[in-house]
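A short write-up of the structure that comes next.
Yeah, one chain of the complex is gone here, protein chain that is, but the others are all in their spots.
The block that comes next holds chain A.
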Amino acid sequence: MAFRISSSPHVRKDTATQAVMQKVILAALPGLAVQCYFFGWGSFIQVLLAIAVALGAEAAVLKLRGRTIKETLNDQSAILTALLIGVALPPLAPWYLVVIGTIFAIVIVKQLYGGLGQNLFNPAMAAYVLLLVSFPVLMTTWAAPLGLGADNAGFVDALKVIFSGVGAPAFALGIDGVSMATPLDTLKTDLSMGLTATESLQKPIFGGSSTGEGWVWVNLAYLAGGIYLLASKTIRWHISTGLLGALFVCSLVGFALSPDTHASPLFNLFSGATMLAAFFIATDPVTAATSRRGRLLFGALIGVLIYVIRTFGGYPDGVAFAVLLANLCAPLIDYYIKPRAYGHRGHS
């Protein structure tokens, strides 16, 4: 009788792309929850909307490309992309932002480059940058954190604001009434107006924690999620460590040299999208470098770029730009940084 033949190895670790994606999504949920707690239901609605659009867009493109729809959607990478877009957008941003961004991310950045594993750029960040460049005002107006503005928008109110721009009487003024600049934005504006960093940090938006009311908790939640990912070996430590380390070192140097014009390292680490970037965005393996040393460098590059853009650039937060620039550098890093293979001690 004939027996089944196959190439070794005959056993496989029980991991799947789907499982990897699921873990990442799971790890991001605490951060999303904290975000909703401080900034209202807006982020949650954005995430749901983004997921719906992402799945629809991916299914449509897969059909056009003649690929299997169900299996590909099952890998949940589209859901993860949508989640990241959803949490990155301002909670009360109008619905078309998230729709445009998600379609751009899935259709153009991901599928047109060949789908999962083939894209050059991080889809979520590319979408974010597209929106930031196209709708600068809407993209930099964040909902006021809990306790600073009017009461947080309830689920229905947020829904109304997002889809119509007009909410309940409490939000009669529309978005402007319930939103304000983010701490990073405030600091940047104040510094440009001649205030020192210390003076600026006295403002209520920073909430006395020197990092920004609410934002520190959001970042801590994402850090927790990141630690879970590291512990479960879903991601490796190289990129995150490189990113946070480089950002810390840069801001420390800047702060030490000129404390009046620079925020503290802690402020940099726990404000804005730092932790989200370190554990959920930069760690997207598709667009990162491949070798371990290469990934350390890749992460560090993002960290440096975040600092540079935050401090010297025109945008308050530079995560998206930093990640995209690093994506561009990934092939270069891969070319020059290769691990020394066994038996090649002494040469190369």
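Before moving on, here are some points about what is shown:
Throughout what follows, a contact is a pair of C-beta atoms (placed from the backbone, for glycine too) under 8 Å apart; a residue touches a chain by one contact, two chains touch by 3 or more; residues count from 1.
Note that in this section contacts and distances are computed from a predicted model.
Chosen from "Ion-translocating oxidoreductase complex subunit C", "Phosphate-specific transport system accessory protein PhoU", "Response regulator transcription factor" or "Acyltransferase", the protein name that UniProt gives for the omitted chain reads "Ion-translocating oxidoreductase complex subunit C".
Interface note for the absent chain: among A:Ala19, A:Ala59 or A:Val99, the touching residue is A:Ala19.
Residues of chain A in contact with the chain left out of this view: 1-13, 15-17, 19-20, 75, 77, 115-118, 236, 285-286, 288, 290-292, 295, 334, 338-346.
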